[in-house]
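The complex appears here without one of its protein chains, the remainder shown in place.
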Amino acid sequence: MALLSVQRLTKSFGGLLAVHNVSFDVFSGEIVGIIGPNGAGKTTVFNLITGIYKPDQGEIVFDQHSIVGKAPHDIVKLGIARTFQTIRLFSNLSVLENVMAGAHCRMSSGVLGAMLRLPGQRREEREKIEEAMELLGLVGLQDFYDYLAGSLSYGNQRLLEIARALATHPRLLILDEPAGGMNERETEELIKLIGKIRDKGVTVLLIEHDMNVVMKICERIVVLEYGSTIAEGTPEEIQSNPRVIEAYLGTDEDE
Amino acid sequence: MKFNRKRFYLAAVPIFFLVPLILNPYWVDVLNSIGLYALLGLSLNLIVGYAGLFNLGHAAFYAVGAYTSAILNTTYHIPILLLLPVAGLAAGIFALIVARPIIHLRGDYLCIVTIGVGEIVRIALINDVFGITGGANGIFGIARPRIFGMVIRTPHQFFYLIWLFVAITVFLFYRLEDSRVGRALNYIREDEMAAEACGINVAHYKLISFVVGATWAGMAGNIFAAKMTIISPESFSFWESVLMFTLIILGGAGSIEGVLLGAFLIIGLPEIFRELSNARMLFFGAAMIAMMIFRPEGLIPPVPKKYRVFSGTDRGETT
Amino acid sequence: MAEFLQQFVNGLAVGGIYALIALGYTMVYGVLKLINFAHGDLFTIGAYLGLTLLTSFGLADRVGPGVAVLLLVVMVMGFVAVIGIILERVAYRPLRNSPRLSAVVSALGASIFFQNAVMLIYGARFRVYPQNLLPKISLNLLGIYIPLVKILVLVVCVIMMVGLYLFIQRTTIGTAIRAAAIDQEAARLVGINVDGVITLVFIIGPALGGLAGLMVGILYGQIKFTMGWIYGLKAFTAAILGGIGNIPGAMLGGLILGVVEALGSAYISIAWKDAIAFCVLILILVVKPTGLLGERVAEKV
């Protein structure tokens, strides 16, 4: 049974068909990559899965429940977390506070609890801060916990976004170009990190332009072009697929 | 950062609470006015400062609280201070009803709608809506508050009532600011979309900020009614909303110290400038522009919160 | 039916004034994303300036009423435009990269400043325009009374709006303004002088606001230093109603607001007129969150 099943997904913006009849499955414990030329609709697919856009047609089933039409925050609560292609951190807040944003949906205290600072609320805060520090440790940012998020380097900001997403306790982590703007050493670290995340039992779905990364870590790859799926398979299969080669030769791969 | 918040308050609060002993009633009353606006500013700060929502109609909530208290006090003779939570509740429910359909509006659209709500409330009060608001006359003959049999009457007595409430508010709001709810509002202010994608129910928390802010404004309205013994629609005009909004931005949106300082400046300075008589509002306007240019982030912008980590106990200290 | 038409015409006349002021809000907002709360007071300044020119300089006696009105229009628009430029330089330009709400407070400060400056110069009392400026003739069309002055005002409003619309849509400068409104950085990159565009916007908007003030003076004969608040708020409402940043939207919003007010006071209640107008605004925004002609800009994620 697939953890995430995308079926015949279609979305258009004012006449422009951005995603057309896209279907694919992601199974528990996998690392799946979505690739394709610019404008192929990859990010739109992510936005559809995470509830930011509503699909015109099609079905998205996560853990045997349809999530079409659910609000983004509800989808997060169900266990899908994401990062953004253009980094969207709360740059005027501290690194730790950014991670705490992810922990929000796994906490329960409300206005009264906060004002009265009840024992339950204090315990919850303490636990979540410890957990957030552990996650910062995982991505290697524990020493920067009280820095402003906006002051971090580009690569570190991407890592912080991952830590923030992990704080939501996802079962599926969606990464939109996690290696974008990273140098080679950072990319190597990232590959290791994604491996570690998978080992913790989190399924990973990612968009990446860096073929090196994709081929190294993905077990399965979905290829999109002009909003439609043109291929699906293991890295080896994709590398030898004539349509994929054509698509990639026909367009400029770099952004 | 050498500033120690706890130490500052420990030193400043006792001194401040002794100040009325050497002031004449007029200046104590000015301080009372400042206290009321500090309350209103703190309540609006939840909406404008924390959640970043553009609200220029806060006087509506203030009015609902004041009128609820006044009507219940004059018709059923319920002691006014007992009505404090009722006034807050009424304003909170009112906010819930009006804010719900409009909460999804962005920035300036929300601004004009809040202005509209404020004006509708004011017009409704003037037109004696439901026959209970007394029209332009307002409501008069509100009984003076009593605490343990003592009637609160003089400015000095009100000083302790008002500023005690301010102190409690500041204490509670620091805790709110430094909690899951307070953080959620900050995330929304910083980036709505990212907050939603982190699992924060943005519409829900925007509504919370409105409801809690309105509740506090309603309670401030209760105290206002108790102090004035008469309330009328002109006390809740658009101009009042502008004052509250201005004092927040001037002091530093999102910062409690900033709001307190803003209240002192916005309400206190015109009193000190009284000698300039007719030209005082001219100076006031020019000063607003100058202060914004001089410190666009406000006089005391919020400082990033510091967390004590790995200590295992008592988090949330500001050092 | 005659009463309905009469009310409709009444509303259009008021709405024309709202529309003219709303243009200033919408243009400034379009480019700077700033609500220029001082705009209503520029309108007041226009009205008082016209009064000074008429009474202190005796303009009408020197050149005759017809020429005087034309001269007045030019002089008032020019002078208020200069104030607009100064306002932008002093109160808004230093805050261009600051939090948006700071600029709003600066705008509110400027509004208070202007209002009190007018009060100190002209006094707190109502001031009255000379009565004999334009002939007091009313047209009677099938029982609908329309004073000639009102028709003139409406004609001027329409000319100004159409002219502005063509200017924005058809000329190179207009294109530059539109480009700067969409994306200032991109406009800069393609060589558009964005500072120049902003200055231009602060010439056109205040000039139209000042003109509206002058017309209110001529039309109603009575002006007060606080009137900018009321007209400004109404015009801002109109701009939002039509979709702020959108020039035809401001015109449409102004006219609709005027008509809603007139019909609301005719068929529901005079005392609740403003509340009715705001209710209509809120209902429209609940249904269409960006105003009537505003476009929803999809956020890039």
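Letters A, B and C name the chains as they come in the text, with residue numbers starting at 1 for each one.
What we mean here is this: contacts are C-beta pairs under 8 Å (C-beta built on N, C-alpha and C of every residue); 3 or more make two chains touch, one makes a residue touch a chain.
By our rule, contacts and distances are computed from a predicted model.
As stated in its UniProt record, the chain not included in the shown complex is "Branched-chain amino acid ABC transporter substrate-binding protein", which appears among "Heme exporter protein C", "Cation:proton antiporter", "Branched-chain amino acid ABC transporter substrate-binding protein" or "Autoinducer 2 import system permease protein LsrD".
Note on the chain not shown: across the whole complex it touches B, C.
When the missing chain is restored to the complex, the residue among C:174, C:221 or C:248 that touches it is C:221. When the whole complex is considered, the residue among C:266, C:279 or C:292 that touches the unshown chain is C:266. Screening C:119, C:176, C:247 or C:281 against the full complex identifies C:119 as the residue touching the chain left out. Although one chain is not drawn, the whole complex shows that of B:223, B:247 or B:261 it is B:261 that touches it.
One chain of the complex is left out; on chain C, the residues touching it are 3, 6-7, 10-11, 13-14, 119, 123-126, 128, 131, 136, 138, 140, 145, 147, 216, 219-222, 224, 226-227, 230, 261-262, 265-266, 269-271, 273-274. Within the entire complex, the positions of chain B that touch the omitted partner chain are 1-3, 8, 12, 15-16, 19, 22-27, 29-31, 33, 126-127, 135-138, 140-141, 153-155, 228-232, 234-235, 257, 260-261, 264-265, 268, 271-272, 274, 277-278, 281, 299-300, 303.
The rule we apply is simple: only the chains that are shown with their structure count from here on.
With centres taken as mean C-alpha coordinates, the chain found closest to the middle of all protein C-alpha atoms is B.
Farthest from chain C, judged by the mean position of CA atoms in each chain, is A. The centroid of the Cα atoms in chain A and the matching centroid in chain B are 40 Å apart. Mean C-alpha position of chain B lies 33 Å from that of chain C.
In this assembly, the C-alpha centroid of chain A lies 48 Å from the C-alpha centroid of chain C.
Of all residues in chain B, those touching 2 or more other chains are 193, listed in ascending order. Residue positions 52, 84 of chain A each touch two or more of the other chains. Partner chain C is touched in their complex by these residues of chain B: 48, 54, 101-102, 104-109, 111-113, 115-117, 119-120, 123-124, 126-127, 193, 238, 242, 245-246, 249-250, 253, 278-279, 281-282, 284-289, 292-293, 296-298. In the complex of the two chains, the chain A residues touching chain B come out as 50, 52, 71-74, 76-77, 81-82, 84, 88-94, 96-97, 100-102, 104-105, 107, 109-111, 113-117, 121-122, 124-126, 129-130, 133, 145-146, 148, 164-165, 168.
Listing the residues of chain C that touch chain B in their complex gives 29, 35, 90-91, 94-95, 98-106, 108-117, 119-120, 229, 233, 236-237, 240, 244, 269, 271-272, 274-275, 278-279, 281-282, 285-286, 289-291, 299, 301.
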